[in-house]
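Here is subunit A:
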Amino acid sequence: MPWNSHWVGVADFLAMGGYASYVWISIGACALAVLIESLQLRRRHRAAARRVSQLRGEA
Partner candidate 1 sequence: MSIFSLTLRRDLLLVIREPAQGMAVLAFFVMAASLFPIGVGPESALLRRIAPGIIWVAALLAVLLGLPRLFEADFLDGTLEQMVVGPVSLGLLVLGKIVAHWLSTGVPIVLLSPLLAIQFSLDRDSLLVMVGSLLPGTLLLSLIGAIGSALTLGLRNSGVLVTVLVLPLYVPVLVFGAGALEADLAGMDAAAHLYLLVALLALALFFAPWVTAAALRIALE
Partner candidate 2 sequence: MFQLNVRGLSCQRAENILFSGISFALEGGAWLHVKGRNGAGKSTLLRTLAGLVRPASGVVTFSGRLGPAVRRVLCGHQAAVKRELSAEENLRVGIPGDSPASAAQVQAALTKVGLGKAASVPARYLSEGQKRRLVLARLLLQCADLWLLDEPVNGLDSDGVELLGLFLREHLANGGAAVVTSHQPLPVAVGKSLAL
Partner candidate 3 sequence: MNRWLHFASPQRFYPLAGRLMPWLVVSAALLALAGLAIGLLIAPSDAQQGEGYRIIFVHVPASWMSMFIYLVMAFWAGVGLVLNTRLSSMMAQALAPTGAMFALLSLLTGALWGKPMWGAWWVWDARLTSELILLFLYLGFIALYSSIEDPSRADRASAVLALVGAVNVPIIYFSVKWWSTLHQGASVSLTRSPSMAVTMLWGMGIMVLAFWAYAIAVALARVRCIILEREARAEWVKYAVE
């Protein structure tokens, strides 16, 4: 592992000293929230843009 950190190997790192589920779920939840928010925003932007071009078509 780089920077002489005290992890022995990847498995040890993933085990997180027995707290693996808590730590990885926390980080995973943050990543998931970011993902959901980004996708939702992209969908909302596209819907708004479609509405605008629809209006442009009518005008």
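The set was built so that all candidates are chains of the complex that A comes from, given by their letters.
As a convention for this text, a contact is a pair of C-beta atoms (placed from the backbone, for glycine too) under 8 Å apart; a residue touches a chain by one contact, two chains touch by 3 or more; residues count from 1.
Note that this is a predicted model, so its numbers are computed, not measured.
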Of 1, 2 or 3, the one touching subunit A somewhere in this complex
3
Over in the complex, which subunit A residues touch candidate 3? Could you list them?
1-3, 5-7, 13, 16-19, 22-23, 25-27, 29-30, 33-34, 37-38, 41, 44-45, 48-49, 51-53, 55-56, 59
